[in-house]
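First the structure, then my questions, so here it is.
One chain of protein is taken out of this complex; the other chains stay put.
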Amino acid sequence: MAVFEHDVLVIGAGLAGMRAALAAQDAGANVGMISKVHPVRSHSNAAQGGINAALNEDDSWEEHAFDTIKGSDYLADQDSVEVLCQEAGAELIRLERMGVIFNRDETGHLGTRRFGGATKARTYFVGDITGQAILHVMYEQLLKAEARGQSPFRLYEEWFVTSLISDGERCLGALALEIRTGELHAILAKGTIIATGGFGRVYEPSTNALICTGDGMSAAWRIGAPLMDMEMVQHHPTTLKGSGVLITEGARGEGAYLLNSEGERFMKTYAPNAMELASRDVVSRAEQTEINEGRGIDGCVLLDMRHLDPQLIQERLWQIREIGIDFADVDIVKEPIPIRPGCHYAMGGIKTDVNGATPVSRLYAAGEAACVSVHGGNRLGANSLLDTVIFGRRSGAHASESGRSEKAPSIPDSVIEEERKRLQAILDRPKNGDRVAQIRLDLGVSMDRNVAVFRAAEGLEEERGIVAQMKERYAKAPVEDKGKVFNTDLLFHLELGYVLDCAEAIVLGAIERKESRGAQFRLDYPKRDDANWLKHIMLSYSPEGVRMDYAPVTITQWPPQERTY
Amino acid sequence: MKYAFWPGCVSKGACPELYQSMIKTSAKLGIELEELYDGNCTGAGVISEHEPELADALNARNFALAQKMGLSLINICSTCQGVQSLVQEKLDRDEAHRAKINAQLAEEGLEYTPGLVIKNFLWVLAEDFGLDKLRQQVVRPLTGLRCGPFYGCYILRPSRILGMAEHPERDHYLEQIIEAVGAEPVDYEGKNKCCGFPILTNNRTNSLKQAGGHIAEAKDEGADCLVTPCPLCHLNLDAQQPSAAQVIERELGVPILHLPQLIGLAIGIEPAELRMDRHVVGTQKVLDKVLAKVGA
Partner (left out) sequence: MQVNLKVRRFDPAGDGDARYQSYSVDMPENATVLDALIQVREYVDGSLSLRCSCRSAICGSCAMRVNHRARLACKTKVTEVAEREGDEIVVEPMGNMPVIKDLVTDMEVHWSKVRQITPWLQPTGPEPEREYLVSNEAMLDLSHTMNCIMCGACVSDCTVLEVDTKFIGPAALAKAYRFGGDPRESRDPAAHVQKDRLQYLSDVPGGIWDCTRCNMCVEVCPKDVRPMDRIMQLREMAGEAGVKGSIGYRHGGAFANSVRRLGRLDEARLLPDSVGFWNVPRLLSEVPGALRLLRAGKLPWSHAMPWHKPIPGIKHVRRIVDQVRKERKASSS
């Protein structure tokens, strides 16, 4: 049992986390970074299609901002979106300097592809492995900074955060299990940045990796940080039948069609202008409608790339071709691939300002775990990678800056001891009780049924009850592995706790928002209601119960309009 | 069965016993060989590494020579097979490249056209000749001989250019043949690993650790001998065995047979004709076990 100290503690080593760590190091801070997996295993590597920036001569950050705001169904805070889009160009060039092997046009300049909801082609990409390409480069930069030894840095690789430490007012750091030894330690910091990604495992199926269990969101929630817009869960239109593995929007960006069982490009009914490249919520609803009305095939529709030049697929979409062959026995060059909407991204998360600061003193958040909000009710494709680096950088810089004047925190030993007891109590539970996997599966399937693309009061209320039931079952669920070394069984148990907190917030938000906007579509309230609901829903945990607040949406240049594609 | 025969450089150099045993064994089996006397070295992968276009041209010359004879090409070296398959895949796939190479061969009146069958003796035995037919030819079953297969990297990898899709058992032929001649195949992990020959000049210690390690593993599994279809492997496993034993600090003394020798013994050819005396690690142990069975 040890106590470590840093100026800045980053939790999560995906793109946002690593970007934050680099920025904090640049600012001279002593940085610690915790990750429950090796940094390159982070789920950022699954992002495929690209990263947006208005860099072209004929493009402008204002147009990018408008597309983003319209895409968000006007729930995004426009001042935050302005920051996102203004800084995008410079950040993209920074990535190129770091070594990302972006696609190039014939003149050797950075090349672009079209993407959903964008009026201009401004998505920069590396084939269809953009997330992986940038993530690995970011890791290289971390190694470079480490080798150069400019400021102290420590990576706590395969450490699992069990809770954040709070003195009731401020966040002081985190308690974490060293997975390899099973020892519990405390890592204190003047500023803690949550960059733990999303909560896709709340749903079944989902494009998300098994590690996407909303750890940071839940840990922050438990020390009083509000979660905002949690009901805004993006269902990606093209997830593989069965496993839910992601098929990039880039396919549609390169010209792929969506077909129903009658072989028609049904998007002409729902988005006659943008067609397959309408914003994701529009496309997902279109697909789900086709499926519900009997024009699907085995619960799916088809993504057709047979008309695309095989050379283009080889150069720009090689990964999804492999995914099709490996996971669906389909060669996209020869046949269409069955896909359906699947849980993909959390627009909501821990409420932050444009510097990553949450309402809890000394607690920050960036990336998918945060809600600034730049994505509002629906995120545009290729804006997520952008979000991670922009707000990762800002939160890292800001946390270092504001931490300079702070005193180093300290905690009594009892804090660690109590946590150790809490974990031991879980380990000591009697064997009877449901398996963690079963609870998660039951939860995930019901969330997919009741809180997915189409929602209604009845289903939402049912889900509220189901979540409560799951929590009861969870309170009794045992852990089979009693060992200390690499006890993944215990980790799954703790992760389910995080998942349940996120599920609860999602359901409460969906029940509360009595309108349809972005990813939230309610059959009982099918219209957008700016008069009553142009606001964010914030949920905060307290021992007495969940508190609900609202936050206004910041409008700068773009008054809300009707949203059609 | 008649083939254009590429003996490779080593069977005409440091492994003369391979050449001689192949001539005797194939004759007895009824496999007619017409030797490519004018054939040139395949480059053994070394030239492919440094000057790939040169390796392509040199190998294409051999292919064209075989095609001029109107015969399929047989080789007795895993390394030759690997290099030839790699080059053939490239030439067959890339028409423009093939045309360029053919322009260089034209002065000699040679041309390569896709479709040439190139097989190592191991594949010829299992696929063209047939294991049943081989079994029928056995007059001296090698009963009691525990024989470990050692394939040689280039006849196994990369599998995508070695016809494994059409012939999925190509990575098991040695065991099947060992069984067909009455011996007992020994399973050990090193059988499809590297003998270390390619790094003998550059990193002798590692090279001999590899060779020594695999021999030791086979020995621990009870092998009386190893058999290999590659003379380069043979050099590291046999000629270098005493040095390898020193490096890994273990006594070895495991005879290494060439594939034609194993077959030859079983189909009744005398050890002297198979040049079983031309080994650094003496083969007497094997002969003692095998020859006792004459007439049985």
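First chain written, first letter: the chains are A and B, and each begins at residue 1.
Operating definition for what follows: a residue touches a chain if its C-beta (ideal position, glycine included) is under 8 Å from a C-beta of that chain, and two chains touch if they have at least 3 such contacts.
Note that the coordinates shown come from a computational prediction; the quantities given were computed from them, not determined experimentally.
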Candidate in contact with the missing chain, chosen from B:S21, B:Q67, B:Q81 or B:S207: B:S207
Touching the absent chain when the full complex is considered, from B:A4, B:M22, B:C153 or B:L257: B:C153
Full-complex contact with the absent chain, from A:I211, A:I337, A:C371 or A:V453: A:I211
Hidden partner chain, residues of subunit B it touches: 9-10, 12-17, 37-41, 43-47, 49-51, 53-54, 57-58, 61, 104-105, 107-108, 153-154, 156-159, 189, 193-194, 196-199, 201-207, 209-210, 213, 239-240, 242-243, 277-280
Chain not shown, touching residues in subunit A: 37-38, 40-43, 45-46, 55, 93, 96-99, 101-111, 126-127, 129, 132-133, 136-137, 140-141, 143-144, 147, 180, 209-211, 242-243, 245-246, 315, 319, 322-323, 326-327, 329, 435-438, 479-481, 483-489
